[in-house]
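Inspection log for the structure reproduced underneath, given as structure tokens.
A protein chain is absent from this complex, but the other protein chains hold their places.
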Amino acid sequence: MTEIKAKVSETMVQKNILSVKDLTISFHTFEGEVQAVRGVSFDLKEGETLALVGESGSGKTVSTKAITRLLPTKSANISSGEILYNGENLLDKSAKEMNKIRGKEIAMIFQDPMTSLNPTLTVGRQIAEPLEEHQGLSKKAALAEAIQLMEKVGIIGAKQRASQYPHQFSGGMRQRVMIAMALACHPKIVIADEPTTALDVTIQAQIIDLLKDLKTEFQTSTIFITHDLGVVANIADRVAVMYAGKIVEIGTSDEIFYNPKHPYTWGLLASMPTLEIGDKDLYTIPGAPPNLLNLPKGDPFASRNMYALEIDFEEEPEMYRISETHYAATWLLDVQAPEIEPPLEIQARNKIFEQTLAAKKG
Amino acid sequence: MDRNPIIQIKNLKKTYNSGKKNEVRAVDNVSFDIYEGETFGLVGESGSGKSTTGKLLMKLDSLTDGQVFFLGENIQDKRSRKDLLDFRRNVQMVFQDPYASLNPRLTVKEIIGGPLEVHKLVSSKKERDQIVYSLLEQVGLSKSFANRYPKEFSGGQCQRVGIARAIALKPKFIIADEAISALDVSIQAQIVNLLRNLKKEANLTYLFIAHDLSMVKYISDRIGVMNRGKIVELAKADDIYRSPLHPYTESLLSAIPEPDPENERSRQRIAYDETQFSYQEDDPQVGLHEIAPEHFIYCHENEVEQYQQKYQQLQKEVV
Partner (left out) sequence: MENTVKFNRVSPKKIEEMEKISQMQGISQNDDGYVKTIVKRFLKDKVAVVGLFFFLLLIIMAIFANQIAPYDPAKIVGSFESAPSKDFLLGTDEVGRDVLSRLIYGARVSLVVGVLSVLIYSVIGTTLGLLSGFIGGFWDAAIMRLTEVFMSFPYFMVILVIVSLVGPSIWTVTFVIGLLGWPMLCRLVRGEVMKLKNADYVQAAIASGYNTFQILFKHIFPNVLSLILVNMTFGVATSIITEASLSFLGVGVQPPTASWGNMMSNAQSLTVLSTEYWRWLPAGLMILIAVLSVNFFGDGLRRAIEGETR
């Protein structure tokens, strides 16, 4: 338990490497204006892994695409906010300047490695290319470096495999190649967008372990986007839960998993089957996510929230502070809010949290 | 418990590109039964042959070898339009991709009501619409959805429409092929609850095909684990979860991510080395062997004892 304590105090002194402030993004579509991201703010600290968790359409991918400026310029409209990296706003950068930053300073890993790898280039060349471009290595040196990287990401027989093409690799191996490519220039930040979603469970576990190992070796800060809370329990230092274009709860991994405060986080955690559940129905969040074209008044989650208060249907809650690191946007945390009892599964988790707190103190 | 098999699969085989260099044995000599009223879970990773098995049972693909019996009748013999319709009415499917499985040019009413018309279960449009409305209600959708097109709905709502279509004909047996894996986490639980409740109401039998072991364990009575076209382990859901015997099952179980950081930090992943489990082809001693009551493992006869010891060991640990 002392380990956790050390970690917490460490996060406090850590510097922010990236700050997203009040980011607001909408898309023009035939049907109207889609409010994809509605005032998202978060910091990425040096060396940490921050998980962005949310359903499809929650705005997690759009937010990070804004960081690398990969949003379609025609339809996407960033109406406000700033993204500070090294004290400079990335949203003000020219396309040319962004090209330098992308890949070298901020690298990306995507969900589907097959569509993000070039099928006509050997894997070795693809990893070597950014090395030549950003680090000015010679062709030969870059290829040697590429082979070394392939070994690091656990590709057996890297030397031979470097001269093979992506279609000769399995899904898991391709994702390893993507990771090698992303890490080639020792980026400061890696954005991994659902890197394991397309993979089988056993391969998924391997890739997560790999990402974890590499993080310590390469000293990168990672933003890990996923829809599955289970996946990030193993890898995230902090977790931000997104819903309908907003961060509804953010905190350290322990805080989110053992002491969640937002009813949406409760729902996500409680709706997964546990070993003890037996023949009972699963806990569910009723209804469906709102249409971002036409958001209801008040908190968009209100009508799916069994703990909704009257005010939820009128006003969106601000972020309430729970601890130095833990914030949640729910009226339930207001002093005027009534006492409520979270779902049983969450109560069980709270107990674990209290035990660890007590253990830390004692 | 009533143990009347609704589906019997005997030495089912499906080979693609047979005899060629790139021959793929998608389903390789698989035999198992599904009993009336149970939920049989079929788990495995991509390429394990689990979805192909479902397609073969559904007669959506032709089998290479072996037999499938539905209520004692060989489905290969169902060739006449009447027999085929009769089979189709009793065996239905829920697909993985909620959008792709609904025709974008048809309204919800036409999608759900279409099968009713095909099987001549309704005599007028009005009657059809009435049934569609009650089906919509049964799957938790509003009546007003009936005249709309699938693209207007969320994934979860589309999947409900797909389920309504599947139960419209009042089938006896439903194959759910990865029916929840394309859905958001908060929606998955809803759909699983819905499937469970429908089953109770109509005494359905399910074949639940998925890669997510924790959900399969929750919904299934018995589970078959597939790898490379073969069933490697078959047992009751609790049993397979508590005492996994085959190394592949162990590896699968050890890889399920859990939303519990403390557990995850100390978790040991078990790697599966399949080269250790390749057997001589056509060895009559290799096959599914019963290790414990209703707990089968694909292995060589010589290994049975070893597995039995392992099982007893695990049983002790549980207690």
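All chains are identified by letter, namely A and B, in their written order; residue positions are counted from 1 within each chain.
What we mean here is this: a residue touches a chain if its C-beta (ideal position, glycine included) is under 8 Å from a C-beta of that chain, and two chains touch if they have at least 3 such contacts.
Everything numeric here is computed off the predicted structure, so don't read it as measured data.
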Out of B:53, B:101, B:138 or B:249, which residue would touch the omitted chain in the full complex?
B:101
Which residue among A:76, A:199 or A:308 touches the omitted chain?
A:308
Taking the full complex into account, find the residue in B:9, B:30, B:43 or B:93 that is in contact with the omitted chain.
B:93
Considering the whole complex, not just the chains shown, which residues of subunit B touch the missing one?
58, 60, 81, 84-85, 88-89, 91-93, 95-97, 100-106, 114-115, 118-119, 142, 144-145, 148-149, 151-154, 157, 162, 165, 169
Mind listing the subunit A residues that contact the chain we can't see here?
30-32, 286-288, 290-291, 293-294, 296, 302-314, 331, 334, 336-338, 340
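Here is the rule we go by: only the chains that are shown with their structure count from here on.
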For subunit A and subunit B, what's the span in angstrom between their mean Cα positions?
32
What part of subunit B is in contact with subunit A in the complex they form?
45-46, 154-157, 184-190, 192-193, 196-197, 211-215, 217-218, 241, 251-252, 254-265, 267, 269, 272
Listed in rising order, subunit A residues that touch subunit B in their complex are 55-56, 171, 200-206, 208-209, 227-231, 233-234, 253-254, 257-258, 267-269, 271-273, 275, 277, 281-286, 288-289, 352, 356
